[in-house]
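Note that this complex is displayed minus one protein chain, with the remaining chains in position.
In this document, chain identifiers A and B correspond to the written order of the chains, with residue numbering beginning at 1 in each.
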Amino acid sequence: MTAYSASRRLLRRAAIGAIVVTLFLAAALRCDVRPEIFRQGLGQGPNFIASFFPPLWSAAGEMVTPVLITIVLATSATLLGLFLSFPVGLAAASNVAPAWLRQPVRVLLGVERAVPETILLLFFVVAFGLGPLAGVFSLALGSIGMLGKLLGDAMEEVDPAVVDSVRAAGATFWQTIRYGLLPQVLPALAAHTLFRFDVNVRNSVVLGAIGAGGIGEEIAHSMGMIQYERATIAVLGSLLVIYTAEAVSGRLRRRLLGAEA
Amino acid sequence: MLFGGLLTLAALLLYLQVDPLSVIGQLPHLLNLGRDMFPPRLAILWEREGLVNSVIETLAMAFAGTVLGLCLAFPAGLLGAANTTPHPALRAFTRAALSLERSITSFFFLLVFLIAFGLGPFAGTMTLAVGTLGLFGKLFAESIERVEHAPVEAIAALGATSWQQICFGALPQAAPALIANALFAFDVNLRLSISLGIFGAGGLGAEFLLAKQTLRYRDVFALALITLVLITTVERVSDQLRKHI
Partner (left out) sequence: MLDVHALVKTVAGGRRVLDGVTFSVKPGEFIGILGSSGAGKSLTLRAITGLTEIDSGEVRFTGADQSICRVAHAKGAELRAARRQIGVIFQGLHLVKRLSVLENVMIGRLGYISPLRSWLYGFTDAEARAAVGALEQVELASFADRLTATLSGGEMQRVAIARAIFQQPRLYLADEPIASLDPRNAEGILKLLQPLAKDTPVIGTFHQPDFTRRFCTRVIGIRAGRVVYDGSPQLSHHDLNEIYGIREVQTA
């Protein structure tokens, strides 16, 4: 006979449901998710939301510089990360770097990707003090984690025949990389860099709030000073930046990948 | 091209009033910091009361936020997918709302929730839920739209209701992608919950901030290691689960 059994299916669904619900309830309890807090919060809701309106339009002018700083922060971090990911990527590729170099680099890349940018920022703030430099470094480091790994992986997958043919023409090591490896990984690298730019813009807003400056700082500051109408304007500013970055990066990426396919 | 890029970078840094060369001046300071952080004081794990509790708090926040957010993201995905939405206008509306939500930075939501619900992990949980809705509502909708149409139409031709067409035609096809996304959501939220802690949601992030502010750098290093182990473990486990399914 067949293995189909309605009761077993029902039981399995109930069991999975029960496990998830129990874990969820335990987690929710741990996080103080209590109906009365919720009710209380919702009770204030309408008033609270109303306090964000009308937006303080007159503050819009003050947001231009912070918005610029956020964009510049994300752009320079992406560029720096991109540059640094070349040597790192080479050092992480098995067909380029020796094992003694590759393995520690790979481990470091994994570490970089695992640690959230905000934590990296805390380190850099200690090292360089508050300000955009700490922000640039933590975002750049995060970018290396992604782009360096990508480059390393891409280098390992590069068609050896192409590399050989370039090498056979008498090219030096660097020429081989430049003319044999790079052209093959460039489209993927460009696409990932654009994606990383999008991520960096989002993160630079967050980092701004904990010391890197820019529009994030304005949001945090306005909220802290209970100037909610001003916060609305700052949020609109960040919205504009993030929206534009996503749209631009998405469109360029689609064009790149579309041209590839 | 390389040269142009470097020049742009330099110009941008100049705009930020950052002197790249000042980094060199900072080097001794950096070395000092390195010495201060070393060796990591892993003993905080058992010596510092409440640290284990903070780790659990971070995990709980991530889990509760993920489940709550996915419960919202799933219906949003159904509404936002062309082949399951009750009306095209509803799809457009859902998509626009999700996209707007994704663009509002999560720490703003956190600040709002902190004011509404008070300091602590509850606000963090709500923030994660909102973020999960924005990102995974979109990803769910995309996975559901990638489903083959023919099997669903065949089920419609049997006289099944639209809901049955979704349950038996669309969802079984989309299930692997949906489950992979759900696991990914927990990954994302775990990182985020640590970040949110810095803003007042509690958990490991709060420990980081406290250790840094009280200049306990060896503790900061130890905390970073703990974070690393936590995140990589969760990543491994979800990879394993994904392969299993």
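Everything below uses one rule, namely that contacts are C-beta pairs under 8 Å (C-beta built on N, C-alpha and C of every residue); 3 or more make two chains touch, one makes a residue touch a chain.
Being a predicted model, the structure only gives us computed values, none of them experimental.
The missing chain, though absent from the display, is touched by one residue of B:155, B:185 or B:223; that residue is B:155.
On the side of chain B, touch with the chain left out of the figure occurs at residues 148, 150-151, 153-161, 163-164, 167-169, 172-173, 175-176.
Seen across the whole complex, the unshown chain contacts chain A at 1-7, 9-10, 13.
Quick note on the criterion: only the chains that are shown with their structure count from here on.
Here the CA centre of chain A is 10 Å from the CA centre of chain B. Residue ranges on chain B touching chain A, taken from their complex, read 2, 5-6, 8-9, 12-13, 15-18, 22-23, 26, 29-30, 33, 56-57, 59-61, 63-64, 67-68, 100, 102-108, 111-113, 115-118, 120-122, 124-125, 191-192, 194-195, 198-199, 205, 208-209, 212, 217, 220, 224, 227-228, 231-232, 235.
Of all residues in chain A, those touching chain B in their complex are 20, 23-24, 26-28, 30-34, 37-38, 40-41, 44-45, 48, 68-69, 72-73, 75-76, 79-80, 82-83, 110-111, 114-119, 122-123, 125-128, 131-133, 136, 202, 205-206, 209-210, 216, 219-220, 223, 231, 235, 238-239, 242-243, 246.
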